[in-house]
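Data block below; observations after.
All protein chains but one are shown in place.
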Amino acid sequence: MLAIDPATHLSRVRETSPLVHNITNHVAMNSMANVLLAIGASPAMVHAREEAAEFTALASALTINIGTLSPHWVEAMEATALAARETGHPWVLDPVAVGATRFRRETGARLLALAPDVIRGNASEIIALAGQAGGGRGVDSTDPAEAALDAARRLARQTAGVVAVTGEVDLVTDGQRVARVRGGHPLMPRVTTLGCALTGVVAAFLAGADDRFEATVAALACYAVAGELAGDVAQGPGSFAVAFLDALFHLEDKALAERARLEVDDAP
Amino acid sequence: MLAIDPATHLSRVRETSPLVHNITNHVAMNSMANVLLAIGASPAMVHAREEAAEFTALASALTINIGTLSPHWVEAMEATALAARETGHPWVLDPVAVGATRFRRETGARLLALAPDVIRGNASEIIALAGQAGGGRGVDSTDPAEAALDAARRLARQTAGVVAVTGEVDLVTDGQRVARVRGGHPLMPRVTTLGCALTGVVAAFLAGADDRFEATVAALACYAVAGELAGDVAQGPGSFAVAFLDALFHLEDKALAERARLEVDDAP
Partner (left out) sequence: MLAIDPATHLSRVRETSPLVHNITNHVAMNSMANVLLAIGASPAMVHAREEAAEFTALASALTINIGTLSPHWVEAMEATALAARETGHPWVLDPVAVGATRFRRETGARLLALAPDVIRGNASEIIALAGQAGGGRGVDSTDPAEAALDAARRLARQTAGVVAVTGEVDLVTDGQRVARVRGGHPLMPRVTTLGCALTGVVAAFLAGADDRFEATVAALACYAVAGELAGDVAQGPGSFAVAFLDALFHLEDKALAERARLEVDDAP
């Protein structure tokens, strides 16, 4: 029996259909909305300074993704993250390519100061966000997740939140506990913005959850199992993307029980 | 025999391949373009203040969707709707989540004043646009279409246009006539922006049509039948989206004659 049961968390999402407010990048918007609908959540993309903070009070969770930035968006991101904190809604930061430019590094630092409940990135991004050397060239990580464990722990303690480093093996930490989630499929990095969409799924799992660490691990486990199921029928990245949405939509307790591979280490 | 024959309208679209100019939201742009290409129209997305009004004179119809707003876009939307009116081209308003924020309510009111030929929204949006209570939390309607009939009638009379309320059963009214279109598939709301894309299809059907009410009903009937056909082969929302484009592309008179379910009530 697993200490964290992904199926319980998935049931909560499907029963409550949380409205997830996303300020995300232009590449991800459509696929993220489809992933959230497939998992049972309700997505909304609202990014204008004139309304984003007001809108987020209607939602159950917020995600902010810095993939395609502009100065107006950064202002909206900060105001909206602040509004989420004030209303007590969880928010998730996706620091896409945060190490690549000065604008990204500054934006990442400003958002980090607003204490995201969860940060979800690849190893290069987590390392860069923690202010360490390296940081990758773009959206694709050049480091394995394990290389970012120290950076992830430090960020988790700094924000009093959770950090998820996704890769071939995913790492999740709240600064004390460390979980590893295995699974997924080699075609997943060949489909654009599946990582960005996962950030939305984490937010959906946070809505109404008692424990942010457990909810994050459950979200990653569901995603990994759906990826495996899609990989069983896909012919390539095009058919993988289609099969992945179908697999998320039909994801059953039985498949989760049989396939989810997660381990939690409580030693700090 | 149907009083409104969807096949006749579909043939006109395929023969004339109308250029449909869309100022639509970022989530919808790609899928809307694919839907319009599949139905036989030619899509273009142009939103800058510097060119949108000029561009729309080249097109046969215009759609404006307020899903992802910014102040510059609102200016472009107003100027472009005005240009469409001046050139005599039909334009369709899609008031996404119009009740959710003050910015949306104000934008909706400004565009409503420019008398759209057709307004297409879900029940919550139509109720909110008509200034009634309710209005939903986001892009997903919390009311059935029938609940918006009075609001739809009032908006139709106010704009001297047509209002389509889409849902499990679609309602269309020009303030006098009321049509109901049945069909579609339960997976349709699980695929993002199919409603937004339908707004484009309505615009394509308006181009060169004699009767805006009939053209709108025909567009909705074609969409519903394609949705049914896609549902016959889909495994989930991913494969539904694929099958839906294929079904729109191959939509035949025979399937329309057999499956279209629409009724028109002339009593005001």
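In order of appearance the chains are A and B, and numbering begins at 1 in each one.
The definition used in the following text is that contacts are C-beta pairs under 8 Å (C-beta built on N, C-alpha and C of every residue); 3 or more make two chains touch, one makes a residue touch a chain.
Bear in mind that the values here come from a model prediction, so they are computed numbers and not experimental data.
Participant: Quick one: say which of B:A7, B:A61 or B:A241 touches the chain that got left out.
Facilitator: B:A241
Participant: From the list A:A97, A:L114 or A:L262, which touches the chain that is not on show?
Facilitator: A:A97
Participant: Taking the full complex into account, what residues of chain A touch the chain not shown?
Facilitator: Touching the missing chain: residues 25-31, 67-71, 97, 100-104, 137-140, 189-193, 235-239, 241-242.
Participant: Could you list which residues of chain B touch the chain missing from the display?
Facilitator: 19, 26, 29-30, 33-34, 37-38, 42-48, 50-51, 54-55, 58-59, 72, 241-247, 249-250
The rule is simple: only the chains that are shown with their structure count from here on.
Participant: Distance between chain A and chain B based on Cα centroids, please, to the nearest Å.
Facilitator: The computed centroid separation for chain A versus chain B comes out at 33 Å.
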